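Structure first, commentary second.
The complex appears here minus one protein chain, its other protein chains still in place.
Here is chain A:
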Amino acid sequence: MTALTIENLEKTYAGGFQALKGISLEVAPGDFFALLGPNGAGKSTTIGILCSLVRKTAGQVNVFGIDIDQDFSAAKREIGVVPQEFNFNQFENVLDIVVNQAGYYGLSRAVAHQRAEKYLTKLGLWDKRNQPSRNLSGGMKRRLMIARALVHEPRLLILDEPTAGVDIELRRSMWEFLREINAAGTTIILTTHYLEEAESLCRNIAIINHGEIVQKTSVKALLKQLNKEVFIIDTRAPLAAAPQASGYVVRQLDEHTLEVEVERGQSLNDVFKALEAQKIEVVSMRNKANRLEEMFVSLIKQQEG
């Protein structure tokens, strides 16, 4: 049984815009799955259908074997959703928001309070429990939505751009938290604009564009398709010109910085050997751009081209 099966899912909005053109995908239980795509690709429409805020035009959706057309109520119990926009009452306090959400899933007040304390503590919001939610910072509001989505302990957690507008430190701590709950067995589907996030967290990936799935594979397999990577190399001594390295394209960015293109099958060792032969000492090295980002852009270009 899969955590999620989507078959030929279509959505045409009232104005005639076709947001989804028959997408199909499967997410295995326990997976950490990324749904990537540019703005307007159909990611949020897909998530909206899964959580009943958008009505599908055609197709089938099964959540842990439950067909949403047969028993959406049972399917909803398996799903927790963290939307892109803040969608809680700005005047309610933090604890009430989480406890009430548990109530909407039929959990008793005692259990709701227990769970609210557990998740608000884990997400660093327990101290803020009596604060009106409007007083929280942007990052805290996002964590509040995660606590709210987890309070009924769903088997499938869907996060729509969970770290948008969140500072780096907080983003890293949210990643840790998501890895932790995924390791504990919760299947996670994530949409994000930060491709580094998908590369760091997710095992499998689907790229969606213009309402169609462009690519469905594992993150590792996708990265293997990369033909070329660009590295930035910092040198200790200033350089008068770009050094030569046979078979490699080396460009000088400034007197201490080089850019080297390494194609699939080539070895970075050869670059270092060539630099060492020219008495150039390397102090650090990094990827020029996120690898997945390059792949993503190339796939989207291929589809549009």
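Note that a contact is a pair of C-beta atoms (placed from the backbone, for glycine too) under 8 Å apart; a residue touches a chain by one contact, two chains touch by 3 or more; residues count from 1.
Assume contacts and distances are computed from a predicted model.
Remark: of the listed names "Transport permease protein", "MBOAT family protein", "Cytochrome c-type biogenesis protein" or "Chemotaxis protein methyltransferase CheR", the one matching the undisplayed chain in UniProt is "Transport permease protein". The residue touching the chain not shown here, chosen from A:P83, A:G139, A:P162 or A:P243, is A:P83.
In the full complex, chain A touches the hidden chain at residues 13, 48, 51-55, 72-74, 76-77, 79, 81, 83, 85-92, 96-97, 100-101, 103-108, 148.
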